[in-house]
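Notes follow the structure.
With one protein chain held back, the other chains of the complex are shown just where they sit.
Chains: A and B, in written order; residue numbering restarts at 1 for each.
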Amino acid sequence: MSAVAVDCAGVWKFYGDFPALRDISFQVPEGRCLALIGRNGAGKTTLLRILAGFSRAGRGQTKILGSSPREADARSRIGFLGHGIAIYDELSALENLRLFGKLYGLPDPDHAARHWLERTGLERVRHGLVREFSRGMRQRLAVARALLHDPSVLLLDEPFTALDDRAIAVLQSVLRDALAQGRTVVMSTHQLREALELATDVGLINRGRLAFHGERTPEMITDPGWVYARYGEA
Amino acid sequence: MRFLQQVTVITTKDLRAEMRTKEAINASFAFAIVILLILSFAFDPTEETTREISGGLLWIVFTFAGTLVLNRSFARELPNDCLDGLLAAPVPGSALFLGKALANYVLILAVELVALPVFGIFYNVRWTRQFWPLMLVVGLGTWGLTAIGTVFSALTVNIRLREVMLPMLVYPLMIPMLLGAMRLTALLVAGQPIAGDDTVWLRLLFGFDIIFTALALVLMETVLRG
Partner (left out) sequence: MRQKVIIGMLALAAIIFVRNLYAISVLPDEVNQGQIFRIIFFHVPAAAAAMTGSAVALIASVLFLVKKDFFYDSLAVAVTEVGLAFLAVNLVTGSIWARVIWGVWWAWDPRLTSALICWILYAGYLILRQALEEPTQRATFAAVYSIFAFTDVPIVYFSIRWWRTIHPQPVFFSKNGSFPPDWGRALGVNMLAMFLFYAALTMIRLRQEQTQREIDYLRRTAHAI
């Protein structure tokens, strides 16, 4: 029986009095990959940001590997990739990774940085300033940043959106390796095919509620719209 | 001592990024010189009375120029959602505050240390007679500005009209500190030592810095993560 990596219990999020998330409860055991699908504005990003410790749930609790992500230590085991790449344009690729390596308290930030630059195919441009990178290169660097500190849980917000082919390949390869190593992934997505290929579980967020949560079946890959049609908008 | 390491990392990051672009610091230098110039038109520098109050005028320059640096402090985290990267890291709000505040402090002090000789030239004042006490006062006063300004930089980063809101919220809070800093600076620039009744202002500056730094350290997490 594997441990629970991500635990969401009765989470509500309010903007003023308006509930953006309503009573979200689910668990993701270690080693699984949950794909969160849903319309824009359904609440996927809000949920991911709460899981990553960026904001506070109005009601309910979230636990990542047993502790609240609002505690600093818990965040050292979380890797987050949001809409923005969270990389500094004025610094070089290597400087960026070294910076985050030190922030995460890695014993050898340099080594980790170089390893991930190689893994994402950016070793050659490690001294280049990020502002000169192409979009695909920036995305790959963002992936490197998210995985630099060997996180046990990966939280990704629409990671495949607007990636070029090379970046998609890198990301898929990295995620497959991560899952093979027993890490846990929660990702929101519009790119149903790329994400569903990796996913073991699927969740549908509809107007702030978790309308569906279950195992990813082969039908979902051949007909990605199936879940929406079945459990989505009335 | 991970806290200190994180603070150092953030401070060096901000300073390195600023040195590469020099956006805030150049604007700040230029602004300081321009204000000094305009003030010399407003208050005739050749008058003896003006030279006596001139130390107070310096703080107008420092505060306005400092605001440019402070505004940039969290604004530089907006492109690419870099702030998310910092928030996702195991860095407590207090470390983020201290790291950024120290970087801002260095930058604002740099501008002030350039503004002082320029002021000395425009106003024909020998401001170095009480040099070390003056450095103490400038240092204390600047920290007060920086501590409050850094918190409010985070608070206003997503507000429209951020460049106006930041000074508008920070300056009234700083009035007591400005009172003391202006008084002491005018005294020291005129060559007189801090003595007797005026030491109360020094204690005010210390107290102000300690109280608001403590408040900032505690409340920064709330501002960043709600």
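The criterion applied here is as follows: contacts are C-beta pairs under 8 Å (C-beta built on N, C-alpha and C of every residue); 3 or more make two chains touch, one makes a residue touch a chain.
None of these values were measured; they are calculated from a predicted model.
J.: With respect to the chain omitted from the figure, which of B:Val125, B:Ile148 or B:Leu217 is a touching residue?
T.: Reading the full complex, the residue touching the unseen chain is B:Ile148.
J.: Name, in rising order, the residues on chain B that touch the hidden chain in the full complex.
T.: Interface residues of chain B facing the absent chain: 148, 151, 155, 159-161, 165, 168-169, 172-173, 175-176, 179-180, 183, 197, 200-201, 204, 207-208, 211-212, 215, 219, 222-223, 226.
J.: Could you list which residues of chain A touch the chain missing from the display?
T.: Missing-chain contacts on chain A: residues 14-18, 56, 58, 207.
Keep this in mind: only the chains that are shown with their structure count from here on.
J.: When the C-alpha atoms of chain A and chain B are each averaged to a single point, how far apart are the two points in Å?
T.: Chain centroid spacing, chain A to chain B, equals 38 Å.
J.: Provide the residue numbers of chain B that touch chain A in the complex, in ascending order.
T.: 2, 5-6, 9-10, 13, 16-17, 20-21, 79-92, 225-226
J.: Okay, in this complex, where on chain A does chain B touch?
T.: Listed in rising order, the residues are 52-56, 70, 72-76, 78-80, 82-91, 95, 99-100, 102-105, 129, 138, 145.
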